[in-house]
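Worksheet: the structure to be examined is printed underneath.
Every protein chain of the complex appears in place save one, which is left out.
Letters A and B mark the chains in the order given here, with residues in each chain numbered from 1 onward.
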Amino acid sequence: MTDRVLIIGGGPAGLEAANQLNLLGYKPVIVEKDDTLGGHLAKWDRLFPEGESAETVLYKLIKPVEHTPVYLNTIVEQADKEGNHFRVKLSGGKEEIVSAILVCAGFSLFPAEKKEEYGYGIYNGVITSSDLEKWFKTGKGVNINNPSKVGFVHCVGSRDEKICNRQCSKVCCVTAVKQACEIKEKFPDSEVFCFYMDLRMFGRKYEDLYLKAQNKYRVRFIRGRVSEVSEDFTGKVVIKAEDTLSSKPLKVSLDLLVLMTGMISNSSIEELSGILSLNRAEDGFIEPADTITKMYDSGKEGIFLAGAVTGPKTIPETLSEARASALAIHNYLSNKAIQ
Amino acid sequence: MIVEGKKKIWSEYQKDIPDDHYFYVRSCIRQNFFPASEKVFLDIVRDRLGLDFFETPHHTTCGGIAYHSDSIPQETLMTIVARQFALMTEAGYENYVCSCITSFGIYNEIINTWFHYPELEAKIRELLWEASKREFKIPKSVVHASDVIYKLRNKILENGKYRLVNKNTGEPLRVVEHIGCHYSKMFPSKGVGGAEYPYVLTGMAEAWGGTVIDYPERRHCCGFGFRQYLVQANRGYSLSNTHKKFESMAPFKPDMIITNCPGCPYFLDRWQYVIEELEGKTYGADSKGIPVFTYEEVAGLVLGYDPWDLGLQMHQTAVEPLLDKIGITYNKEDKYKI
Partner (left out) sequence: MSCITRCPRKNGPGLIIQALRNLSQELGYFIDSEKGRQQLVLNRALCGNILNYGYCVYPRTFHYSDHPENGPVGKLIEDNLEAVHKRVGSNLDGEGPGILRKIPQSDLDELKRIFDVTGATERMEKIETISKKRAKELGLSDEEYCRQIFTINSEEHYI
């Protein structure tokens, strides 16, 4: 009998792992809680650092697995280990018997309204990076009409102990730079400001994008956190910040303020980690058994991990990890077969 | 502005405000500059509503202004506060209500500090015993007097004679609400509505018929800043803060300002006079100032108190423009009659 592997989550990690497991001769089954595959990627327009179309990337991930069984709008309700197998109960009364489970549950976006001082959901001109990306993709959701001044606030819900998220979300810095460039492409006459704590341009070609933002698009990078947001008589967004390089407080009126919302542990992970008896770290993400050599190892026999379920990651990192997990599952099932 | 967003935040910051049986402590600044506000407060809760608000003549300053001006060590402040708590304990009360926002912040700060550092609480208990042979219980509930009026806002409206409505146009009056910094900025959960969009005064203004203005410098300090005002050489800091607020609110054309802190109505009132004297600039209609009130004064106006019984003649910025807008009857000649 060919081993079945249950993949929880149909985002980039789950899709790539399914493809690899298919190639290795297994039968992956994807369980996705939403009504479409692709996770956050499906809602994104273009990707850093080179502006590749998110739709194209998603197509490349979905196409190879188009014949893989998928349960949409479905969650895992129970998982019992029975000998070498797991008996998994799914919502809707379905059941799967599988040899291994791969958890690719991904992340949630930080709910920006929790940073009350930034006025998301209160002031009309305040949107999130996710709202902006949706607008780039569909022209819908928010009203952006030839803004003359646009601000980006980095680290919204990241590196912030006050709201209990100490972790860096890793991708927001470069996403802000990407989105700032895109705003300048669409509205060349606009002035764009990025308010940052540090700029973490760690990936290949990120620095190039950052230089392009400065040299070509004249995006102004201001090192300092925005302290509070309000609205003036004309409806413009007024922000207060400090330029910590010149040690001067700033007050700027903007037409649009974009909050770079960070990655937090998936809102469903509490329930799922309980069902699968997985360990969670202080930051809410799943804690792997070994954070250096075995990020894919949950520490529970037969259960593996991939992607942002163990912390903020870029898409290339997520895909690499999905392949590593597929290989780890292959090794695990091969050893089982020998025994 | 998306009001629903604010309502959501307001719903998340509701604090427990006991119905009755309070130990009441006064504010140093308010007794000096807005004495009638405390009188009206006790009139409303005791005489009109029949509630139990006990005051002992033995209570004193909490020491807050001296503490924030670095004139007394933290241990001194804590021991004075412990003595106030001892007076409450001796009087048989558990609910503590203070007239002062600085005190309110200090009570919350001290109780929170003792929670995290119980050894410090133990030390203060020893110091209080050494100084006065008193013992105390920490209050079950610490609220600010504006929390109480907020809770009673609808009752006040039911018994009200006037509303915050322009009698000529029928339009709600445009209200600037100014919250004392130490009300909820240090401990957002201790204030009705939290720190960013406090609801305590907004709730009163809206209940009484007004509409509240959200202007860019709404959250900014009035400028008191303790030593920024208390030393004459520093007063430019204080004045420039108030100036910043008025420049920011002016385009919204407010009819009035409501405050819940002792110092704020003083500075928002007096510095308007100074700005007019220095620059000839006024922020209200017809070259007049914007009248500034304590929440008790506004409650008193709604209830139909005589403006001069409310002590409104002790304001430097004339209150008459607002009284006329509402249609409150008053005798001009009585204003300074003593």
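What we mean here is this: contacts are C-beta pairs under 8 Å (C-beta built on N, C-alpha and C of every residue); 3 or more make two chains touch, one makes a residue touch a chain.
Because the structure is a prediction, the values reported are computed rather than measured.
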item: Sole residue of B:Asp16, B:Asp47 or B:Glu130 that reaches the chain not shown, by the stated touch rule; value: B:Glu130
item: Residue of A:Ser227, A:Ser253 or A:Ser268 in touch with the missing chain, whole complex considered; value: A:Ser227
item: Omitted-chain contact residue, chosen from B:Ile2, B:Ile17 or B:Ala66; value: B:Ala66
item: From B:Lys8, B:Lys39, B:Lys244 or B:Lys288, residue that would touch the chain that is not displayed; value: B:Lys39
item: Contact footprint on subunit B, counting only the chain that is left out; value: 26, 28-29, 31-32, 35-36, 38-39, 55-58, 60-61, 63-66, 69-76, 78-80, 83, 105, 127-128, 130-132, 181-182, 185-186, 188, 195-196, 219, 221, 227, 230-236, 239, 270-271, 273-274, 308-311, 313-316, 336-338
item: Residues of subunit A (touch criterion as defined above) contacting the omitted chain; value: 117, 155, 159-162, 225, 227-228
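What we mean here is this: only the chains that are shown with their structure count from here on.
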item: Interfacial residue positions of subunit A with respect to subunit B in the complex; value: 113, 116-117, 119-124, 228, 230-233, 238, 251
item: In the complex, subunit B residues that touch subunit A; value: 1-2, 4-6, 8-9, 194-197, 214-219, 251-252
